[in-house]
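Shown here: the complex without one of its protein chains, the others still in place.
Moving on to chain A:
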Amino acid sequence: MFQEKNQVLWNENISGSYYKIGLTCNKGYSDAHPGQFITLRFGDDIARLLRRPFSIHRLITKDDCIKGIELLYKVVGTCTQKLSSYKKGNIIDLLGPLGNGFVIPDNVRRIFIVAGGIGVAPMFFLASSIQKTGIDLSECQVFIGGRSKHDILCKDDFLSMGITADITTDDGSAGKKGLITVPLESEIKKNRPDIIYACGPPAMLNAVAQIAEKYATPCQISIETIMACGMGACLGCAVESKTDPDKYLHVCKNGPVFDSGLLRI
């Protein structure tokens, strides 16, 4: 875990209200895992006090050295709006890497990745890590859902890695019309994956967790809560545990990635 003042390398609008921002990072991120996150502080403005969490979308490497990290973010409110105005060379206070990311067990071969909207952010880093382990990506599939075609992100990134992509949108403007869990379930029926990884809105995660349970497939999900510290100090990010009724789990510390069976979402 490091706190640093880092430079913006680029900050580009990629579609609708979605942006990719590259930030330099000096140390520590070579050990970062997909699913881990960082927090940003937006200047000295005390009106909006709290740092904001973002997943690591991609490690920026040059000659096998890590030069920075890229975030994929959606403008939803005050701080993300402010973030979208940052220019190359601006300085931003970065804390990370934080939390526990996705675990890729040794014996998995066939992997399904499910992403809803901005939930795709950590999944590209995940796919890159899967690739590094030597797993044959043509055995893997990604399922990307969104409201409309503007909310379908990173499809080409996955395709260029050799991962097949199923797309659904609520309005049918890209891929099939409907929920992403529909193609997910039909593909599971055809050919069981060894593991499912998912990130997206709570309703989607809930549905994916139920499908995983139904087909007895291991499933890891990345969830969001409001956070104050992001490092286990405030206990603000509590979520209900399925296995231990006497204790809450803490998303920033125990998560944000959990086995789907552990959580009550």
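Quick note on the criterion: a contact is a pair of C-beta atoms (placed from the backbone, for glycine too) under 8 Å apart; a residue touches a chain by one contact, two chains touch by 3 or more; residues count from 1.
The definition used in the following text is that contacts and distances are computed from a predicted model.
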Per UniProt record, name of the chain withheld from view ["Dihydroorotate dehydrogenase", "NADH-quinone oxidoreductase subunit E", "Aspartyl/glutamyl-tRNA(Asn/Gln) amidotransferase subunit B" or "Cytochrome c oxidase subunit 1"]: "Dihydroorotate dehydrogenase"
Identified contact with the non-displayed chain, of A:V76, A:L159, A:A203 or A:A238: A:A238
For chain A, residues in touch with the removed chain: 1-3, 41, 46-51, 93, 95, 225-229, 231-240, 246-248
